[in-house]
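One protein chain omitted, others in place.
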Amino acid sequence: MEAFVSFLDSAGEGMAPWIDTGKFPTLVAILAYAAVMFVSQAAAKRGVHIPIRRIAGLDALDEAIGRSTEMGRPVLYVPGIDEIKEIQTIYSMMILRHVARKTAEYGTDLIVPVKDSVVMAFAEEAVKQGCQDAGRPDAFIADNVRYLSNEQFAFCAGVAGIMNRERPAANIMLGMFFAESLILAETGYESGAIQVAGTAKQHQLPFFVAACDYTIIGEEYFAVTAYLTREPGLLGTIRAADVIKGIAIALLLVGVALATYFADVEGETWFTTFQRLYG
Amino acid sequence: MKREIPILLTVLCGLAITWAFFSPYGPSQAVNDELLAWGTVLFSVAFLLGIGNLVRISLKQISSGHPDRYYKALLLLMLFGYLGVGISEIHGWFGITEGDNLRRDWIYNRIFQPLQATMFSLLAFYIASAAFRAFRARSMEATLLLVAGAIVMLGQVPLGDQITGGLASRWLAFLMSYINAAGQKAIIVGAALGTLATGLRIVLGLERSYLSE
Amino acid sequence: MASATGLDRRWIFLVMGVLVVSLYVLGEAAEMPVNEYVQSYYDTIEALPEGTIVMLSADFDPASMAELLPMYQGTIHQLLRNNIRVLNVSTWPAAPPYTRAEFDRIAPQYEKVYGVDWVELGFKPGDDVAMGQIGQSVRSAYAKDDRNLKPLNELPLLNDVSAGFGGISLLITMSAGYPGILEWIAQAGGRYEVPILTGTTAVQTPDLYAYYPSQLEGFLGAATGATQYLQLVGEQTEDVHESRDRNQARMLIQSWVHIFIVLLIVVGNVLYFVGKRSAA
Partner (left out) sequence: MIALALQDTARSFFDLEAGSADLDIIGGWLVAFLTLCVFSFLYKDNPFYKFAEHLFVGAGTAFFALQYYQEGILEPLRDHIGDALEHQQAGELVQLGGYGVDAGIAIAARCFAVLLSIMLLSRLVKPGGWAPRWPLAIMVGVYAAIKLTGETQSKLVQQFRGMMKPLTSDTAMAWGDNWQNVEQTAAFYTFAQVVLLVGTVCALGHFVFTFRRTRFLGGVSRVGVVVLMITFGSMFGFTVLGRIALLIERVDSLGGLTGDGYQLAGTDGSVMSALTSPPVLTGTLIVLVLLLLKGRRGDGDAGSGSAA
């Protein structure tokens, strides 16, 4: 082993070593994660069932759509304001398809305002497919997927206008949000709609929690997507993250225990330290 | 081949940079440095491409008689006027040279700076209005959030702390340093695992969605 | 759920505006006690030996200058006062004009010479990649400096800087978001284990508690952190007294507005629950 390490350290006369041994833990972490992720993804692809916890926000989605149907008012779905390259926008499109299926089944209108022209094409496609999934391709209304503006605050004003004029009974806001989250959530609350919001952008979560009825927080957003789509790649990723978290927590607890045990410097045991401090 | 070569390029660059992270060996650092330089150059070119997009959309709106067409014309005028001054300065055209005090800084200080600073200060008003109209303690979660928020707001500022008899700042210290820190650590770890997953898939050539556009 | 207050939000805007303007006209100041994070930031800089090179990265734009500019000025004062050499970089395109203006104003007070005592390298595009390259080698990240557009080998300070943060004993970033302190922690702290200090906006401040003290030597959080820091710097530097007093005055306005907002939340909720009960 020592010979191996010294080999790694000596790439040549006056040269830096081949490998920085201090970075081994990072290498191990990356490799371990990769191994768990690929094994889980392969398993998910083979059809091995990976259970996903059902999240409260998911039930809220169905509840919100149901309530809109009872009241005979539309559902508003805002897929965030970022471009399609943002992973949250892509997942939002997957959830949109699910929502569109539900609204088509119930015969409720679905309004989708978007800030980006590329996202608009994706949103149209998602709604169309959702209607087909429900067996009601006629439920797709092209005018209800609306490109409002490319400017953040102008888009925000446009959505607020829809909330005030068309009075949707449910506002679903899922995706990447920035400063406009506050204004959207407030206007929606004032219009009396039931609000379900979700984002992995932590800085906007406080406003959603305070002004919406249900909030899907952080990583829950990805779990919701995986639950709805059962996409093997995503399932495997979530599974791997769970396993790595478990290992990390175990290591952390052991590490803290050992650190506490060996905390003493001058030949004390942890017990004498404890006695001296608290006795 | 249309897809294979780009994927090969992604994998090669990705692996070279990952390798250089672990290996201080000279040549791998040199490769790393050069690849990073390419990255920054391409990043800049991509930014300039984005301007082409802005100009195209604005021109379309002007020619189609959009209600905002005069504003769009103003935008383009400002854009090209400023670019003209700046590029002349950079290349020393028309006898305009770059010195200690730049002409483009005049525009920066008087137009860009106050406008951007003010745009974001509008949010202070929206927070006040949302505080009254929409922030409701309707669940255990929302209640906890609002109470913690109020403690932080009062504990941070001199008067707020005085009216709570010094309690707010003590609670603030504990909340921020221990409970907030715990929550932040969990969020950080989750985000890092997400980056790790996406990064691995890209570097190993499994993620190809970025090539589809 | 349809218990909307029915109040036009512009009434609240109006009250808010009148409140801030009238408090500003009154203009009093309040002294603030200093927290451990700010103290640690200050002490870390004080402990640096003379002649050390510090990399100061300006990662902000006018939208956050209210919070970050006072910290930036204070930091430049403290560094130059202690005869520390400063290497200025930036990953935000709108920051270099601030660097230029502040050094124009502050450097002559300490009789500092450009190129020897401080260098401005300016903006480097590329976010994370820019940081990676600045860390990898300043000399290949920049071809010329930002002030005089001279090649780097004509600037004596750069002779003491080598690849991989060699010669740089501390990184300080004034960070307003992405890219900023969290990316520097990954690209400089993670990779090269350089000690890092930061001043950040309020929005980013809560994130930093997770990194202190193991990955961050200290931080100035938001306008409150800036005020506390200026109090510390002001003990030995008269030039920041003006700025310190101004920030202390702002803290008093801030106090009243915070109390106002807490009141708004409380009143809003009382109305909400009363309305809900009478509806039931």
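Think of it as A, B and C in the order they're written, each chain with its own count starting at 1.
Convention: a contact is a pair of C-beta atoms (placed from the backbone, for glycine too) under 8 Å apart; a residue touches a chain by one contact, two chains touch by 3 or more.
Since the structure is predicted, the reported quantities are computational estimates derived from the model, not experimental observations.
Remark: the residues of subunit C touching the chain excluded from display are 6, 8-11, 13-14, 17-18, 20-21, 24, 32-37, 63-67, 69, 93-94, 96-97, 101, 104-105, 122-126, 128-129, 132, 136-137, 139-140, 142-144, 151, 162-164, 166, 183, 185-187, 189-191, 201-203, 205-206, 210-211, 214-215, 221-224, 242-243, 246, 250, 253-254, 257-258, 261.
Those residues of subunit A that touch the chain absent from the view are 23, 25-26, 29-30, 50-53, 151, 153, 156-157, 160-161, 163-165, 183, 187, 190, 202-203, 205-207, 209-210, 217-220, 223, 226, 235, 238-239, 241-242, 245-246, 248-249, 251-253, 255-256, 258-260, 263, 270, 273-274, 276-278.
Note that in this section only the chains that are shown with their structure count from here on.
The chain pair A-B and the chain pair B-C differ in C-beta contact count, and the higher one is B-C.
Using mean Cα coordinates as chain centres, the one most removed from subunit B is A. Of all chains displayed, B has the C-alpha centre closest to the centre of the whole protein C-alpha set. Mean C-alpha positions place subunit A and subunit C at a centre distance of 30 Å. If you average the CA atoms of subunit A and of subunit B, the two centres end up 19 Å from each other. Subunit C has residues 4-5, 9 in contact with two or more other chains. Each of residues 21, 24, 29, 119-120, 126-127, 129, 133-136, 146, 149 in subunit B touches at least two other chains. Taken together, the subunit C residues at the contact with subunit B in this complex read 4-5, 7, 9, 12-13, 15-17, 30-32, 35, 61-66, 94, 97, 100, 104, 124-127, 129-130, 132-133, 136-137, 140-141, 147, 149, 163-164, 191, 206-207, 209-210, 222, 224, 251-252, 254-262, 264-265, 267-269, 272. Those residues of subunit B lying in contact with subunit A across their complex are 21-26, 29, 57, 119-120, 123, 126-127, 129-130, 133-136, 138, 141-142, 145-146, 149, 187, 189-191, 193-194, 196-198, 200-201, 204, 209-210, 213. For subunit B in complex with subunit C, the residues that touch the partner chain are 21, 24, 29, 32-33, 36-37, 39-40, 43-44, 47, 98, 100, 105, 108-109, 112-114, 116-117, 119-121, 124-129, 131-137, 146, 149-150, 153-154, 156-160, 163, 173, 176-177, 180-181, 184-185, 188.
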